[in-house]
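One structure follows; several queries about it will come next.
The complex appears here without one of its protein chains, the remainder shown in place.
Each chain gets a letter, A, B, C, D and E, in the order it is written, and its residues are counted from 1.
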Amino acid sequence: MEVNRLLIMDSSPQGRVTESTTKIMYTVCITLIPALAVSAWMFGWDALRVIALTAIFTVGIEALISRIAPYKINFMDGSSLLTGILLAMNVPSNAPWWMLLIGSLVAVILGKQVFGGLGQNIFNPALVARVFLLISFPVAMTSWPLPGMAVDAATGATPLGILKTEGVGALANTSLADLAIGQVGGSLGEISALALLIGALYLLYKRYITWEIPILFIAVVFVFTGIFYLIDPNQYASPVFHILTGGVFLGAFFMATDMVTSPLTFKGRVIFGIGCGLFTAIIRLFGSYPEGVSFAILLMNGVVPLLDKYFPDKKFGMVKNG
Amino acid sequence: MPELIIPALILGGFALISSTGLLIASKKFYVYEDPRIEEVNELLPGANCGGCGFAGCSAYAENAVNTMSLDTICPVADSETMEAIGKALGLEVKVGEKQVASLMCKGTTQNCKPVMDYRGIQDCWAMMLVGDSNKACSFTCLGLGSCVLACNFDAMRIEDGIVVIDDEKCVGCGNCIPACPKDLLHLRPVSKIVTVSCFNTDKGADARKACAVACIGCMKCEKVCESDAIHVTNFLAKIDYEKCTLCNKCVEACPTNAIEIRGIEAHE
Amino acid sequence: MKIGEKFKKAFFTENPVTGLLLGLCPTLAVTSTAENGIGMGLATTFVLVGSNVVVSILKNVIPSRVRIPAFIVIIATFVTIVDMGLQATMFELHKTLGLFIPLIVVNCIILGRAEAFASKNTVWDSFVDGISMGLGFTFTLFILGSIREILGSGAILGYNFLPETSPTILVFVLAPGAFITLGFMLVGMNKINKVLQGSKS
Amino acid sequence: MAEMILMIVGAVFVNNVVFTKFLGICPYLGVSKKLDTAIGMSMAVTFVLTIAGAVTYIVQNYVLVPIGIQYLQTIVFILVIASLVQFVEIVMKKTAPALYKALGIFLPLITTNCAILGVAILSVQSNLNFINTVVFSFASAIGFGLALIIFAGIREALDTRKVPAAFAGSPIALIIAGILALAFMGFSGMVK
Amino acid sequence: MAKQESGFKVIIVLVLIAFLSAVLLAYVNKVTREPIEENKKAETKKAIGIVLRGLTGYQYPEIPQEMEVDRSPVKYFMAVDSNKNILGCAVIVKAPNGFTNDFDMMVGVDSSGSVIDTYVLDHKETPGLGDGMSKEPFKKQFRGKNINNTKWLVKKDKGDIDAMTAATITSRAFTAGVKRALMTYNRLREDGK
Partner (left out) sequence: MNNTFKMGGVHPPHEKRSAAQSIIYGEVPQQLLIPVHQHIGRPCEIVAAKGDEIFRGDLVAKSTGFVSSNVHSPLSGKVQKIVKFVQLGGQIKECVLLSPDKAGESFKNIIEADKKKDINIDSLSADEIRNKISEAGIVGMGGAGFPTHVKLSPPPEKKIDSLIINGAECEPYITADHRVMLEQSSELLKGILILQKLFGGIPIYIGIEKNKPDAIELIQKETAEYKDIQVVPLKVKYPQGGEKQLIKSILNREVPCKGLPMDVGVVVQNVATVIAVHDAFYYNRPLTERVVTISGNLVKNPGNIMLPVGAPVSYVFEKFEIDTEKVKLFISGGPMMGRTSCSFESPISKTTSALLFFDEDYFSDRRENPCIRCGNCINACPMGLTVAQYVEMIIANSIAPNIKDSIMDCIECGSCSYACPADRRLVQWMRFGKNIITREN
């Protein structure tokens, strides 16, 4: 019998999971919605404006690049959208459009496409952009519109900023509950730890992220700042304050866990999580910058290749027992 | 005057100490080295920039002498320097006619029918893991370009499912030959443009069925050749380039056009 | 080699920085403004020309075994002259170039040219080589400095074209900006080189 | 003690030789393609830099300053460093061939590494005492090594990533160095 | 293979080159020493000129005097007229705990103990932020203030000084520096110098 059509030839296995890169990326976007909602509630339309702009910018820039790049880029796979949203969560809600544009350019080009696009980058694109902006526009990046329904242009410092410039005493009237639900100043995504946690739990359930990095990250920040708190509570803020403020939750659950830029092996991830926590705490306690999460994650991104190389997982049959 | 002399004496003193120290050390701790390493090292620019990928000029020199090859070029040196180094090591450009790679297959998708819809990794070796051949002839060029990847001179490209070689660009390095899982590439002198473009050793009928331009082993070429340059073994003709006079008789005689004239434009 | 050709090489295809990746420390360190770039470039050019000429004069006298120390001493002499000269005449510039003046000694371009070129060529050729390589270096530093100054401080050669209060992209005058700008500049220079080489053949 | 720790932290992280002082960039880019080479280079730099720091301290404070010829600093330092490196190389080759195999090939590279001269001049400029000079030189070298090894790890990993041809090689290396410098800015202000 | 020169020649050539280099450099040094000294002085002069703006006919010693204030060394140039009457003082202090580091500044104080002007000598504060301290909008508020009529703290710390936007840390350091300079001057007056 002549075969009148060509049969598919491909390597085993033919069966595939129903997961796909696109699905993962969009799911992560969706899990960010609770946190986005809190920030929209806090900062009003401005928050939505920032998110919309970064989303349009990142996806748009990637679409433009896909026209000139010599390799294939699927700009609708959700990864650049996610980068955009996460970038939005890392800037204050009154960030001007041109700053968002610069941030998006940095994230997509410097953070991602110069390395060859999705999956090839060493550093977390959104964080490269955030640190780039932080260092370039420290004024705009460290003063925040005061949260609440108020639409007036009052700006203030984040709790960590206050801590850095004015010391622990100034924090007396910031309650931890406020921190947890987001009644404080900050960039869009760092204000509500609880809302972030909701999304993160779903990601953990779906196994899109693993527990090692976020848990160890937060635990190490807690323990390290806790030690100093015990030494001198008048000079150092409490560990609970530290884990609830700034980007710790955002960073630990959504940014340090970026699979592209975190280690492949279990041991690697453990060290990565500890390192992120340690550097965050050190920078917060001793550095000039009020916030250390972004720097810590970027630094650890840099050592991921070494972790991958020197901390392989146990293979089947590594123990001799025969 | 002393304000000129004192510094001069001090610096001179430093120079004296360090040069004597080095001289003595180099005598006392002398270690034999291939003198040519030093010679090549002398010729090198000495920028010690590490740009060549070796840790400094002497490492480069050592490697060049030990392996007797100048595959990596010093980025700082100009071409004269490289030539001088070549001369010092007696590494000269091989004389003789330029060789080029040549494909023993004409199985384009028109000549040789595809038999599968291959969707795996686009690489000839990888495809061989899934099936022996993607066209009717089991000897055919798979056209997935493992050889193209191996070529550092941009001399190969895929056209109509087979690889095409640019005689001008090909330098005859032979890198592509072991890259082909089907053993379809060989080197021939660039002027010997009459080649058998087939590698099928199946019996005539089977070969014909598989591919329109297969060598069917009919022996016609062997008979017409006046220089004893072409022979058929295993149902496949093979040309001895040393003997071939480019008379084209075999080309005319071949019933399936398996023998062809390559790169005519380049030669006229 | 024709002088024009020589300059084209020194500015583009064999540019010490973008082509050969030598002398990167001063390139990155002092180019936060175009002016500093030019200053450093010219200082280096002076040393390069001086040492090239002296080395080519002395090429037959210097024994090969102490070639490197001898060259270094010659180079260091010129560097020290520049150092003192700048301090005497352009004090402000000297302050900004600071540490990097003495480091011209170890700028690989200079030793590289002394070895690769001056020790084998005539005085005139070495002079031309020094000038062209030095100006090529200066050219690169100027471009890099200009880009960083425009983006990072909103100024061209010290002249602010933006209103005083408008924000600029600070990173570009800081360390990370230096690396990143040079990285992108290499890409641009490679493109230009391709065009130049294409036009030749 | 605390001061010394601060100095070490400062030299390794806060004022990293490569990322904030821009010293030794040529070998940083040149010798970072393979991790093994980078590790060897780091050790060699540490070795030489520590010794050079000590020797130049002595030269500066016992020869140049007493006679009042500080303006010969550059030329004397470089002469001393160059001879020192070569001396070490010659001696090491004979007496410790194994060590020479591991480190020796990097020694010539180091002569023209401005990190050595730069750190030597820096420590003289900041009037450190002898012990502090040695510690500072050593810590600076560790900072260099840290930067180099992280960087080499990334560049090795880059072998398996699809960096576009236009950026492959030095451009992407510089960009990575830039991003690392961004990250290292997080340490700024940690040591006053 | 390259010819091997005798060890003697090797040494002689290198020593000669070094010798000649040193002679040359010593000569250049001789020629440039003066102008360099001048330049250094000129810089100090310029700074003093700025911080003691408005004073005329003053003289000051070539080498600054030193003393300790708050356990940190302070240098100062006492400006006197030809009759050794004190007209003012240019004080060089370290401003403590800037954003990146301590930085050196010069503060001009008039004879009554009020600030004439300030000048930042050398700093590593962030361009565009901290370096606003050498610019007019920030500088001008210090003029005429003295140790008693002002609370030497930034407003955030319940003092009188307006901090620069987003550079509170630098502003604090700067303010502390000025205060330290004023204290130095006051101490000097008390000591009756």
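Keep in mind that, in the parts below, a contact is a pair of C-beta atoms (placed from the backbone, for glycine too) under 8 Å apart; a residue touches a chain by one contact, two chains touch by 3 or more.
Predicted model, so just to flag it, every value in this text is computed and none were measured.
Student: Which of A:6, A:37, A:64 or A:230 touches the chain that is not shown?
Tutor: Answer from the full complex: A:6 touches the omitted chain.
Student: Among B:138, B:175, B:191 or B:257, choose the residue that contacts the chain missing from this document, as touch is defined above.
Tutor: Considering the complete complex, B:138 is the one touching the chain left out.
Student: May I ask which residue of B:9, B:23, B:88 or B:121 touches the chain that does not appear here?
Tutor: Residue touching the chain left out of view: B:121.
Student: Please output the residues of subunit A touching the missing chain, sorted low to high.
Tutor: 1, 3, 5-17, 19-21, 23-24, 74, 77, 79, 117-120, 208, 210, 259-262, 264-265, 308, 312-322
Student: Mind pulling the subunit D residues that touch the left-out chain?
Tutor: Considering the whole complex, subunit D reaches the absent chain at 159-162.
Student: Tell me which stretches of subunit B touch the chain missing from the display.
Tutor: Counting only subunit B, the missing chain is touched by 115-117, 119-121, 123, 125-126, 129-133, 138, 202, 206.
The working rule: only the chains that are shown with their structure count from here on.
Student: Please identify the chain lying most centrally, where each chain is represented by the average of its Cα atoms.
Tutor: Centre-most chain by C-alpha means: D.
Student: A-C versus B-E: which interface comes out with more C-beta contact pairs?
Tutor: B-E
Student: Measuring centre to centre with CA averages, how many angstrom lie between subunit A and subunit D?
Tutor: That gives a centre separation of 34 Å.
Student: Just curious, how far off is subunit E from subunit A if you go by their C-alpha centres, in Å?
Tutor: 44
Student: Go ahead and note the Å separation of the Cα centroids belonging to subunit B and subunit D.
Tutor: Roughly 41 Å separates the two chain centres.
Student: Residues of subunit E that touch two or more other chains: which are they?
Tutor: Residues 2, 10, 14, 17-18, 21-22, 25-26, 29, 99-100, 126 of subunit E each touch two or more of the other chains.
Student: Show the residues in subunit D shared as contacts by 2 or more other chains, in ascending order.
Tutor: In subunit D, residues 26, 30, 69, 71-72, 75, 79, 82-83, 111-112, 167, 171-172, 175, 179, 182, 185, 188-189 touch at least two other chains, as defined above.
Student: In their complex, what parts of subunit C are in touch with subunit D?
Tutor: 21-26, 28-29, 68-69, 72-73, 76-77, 79-80, 83-84, 99, 102-103, 105-108, 111, 171, 174-180, 182-184, 186-187, 190-191
Student: Touching subunit A in the complex: which residues of subunit E?
Tutor: 99-100, 126, 129, 156-157, 165-166, 168-169
Student: What part of subunit C is in contact with subunit E in the complex they form?
Tutor: 58, 61-66, 69-70, 73-74, 76-77, 80-81, 84-85, 87-89, 91, 152-153, 167-168, 170, 173
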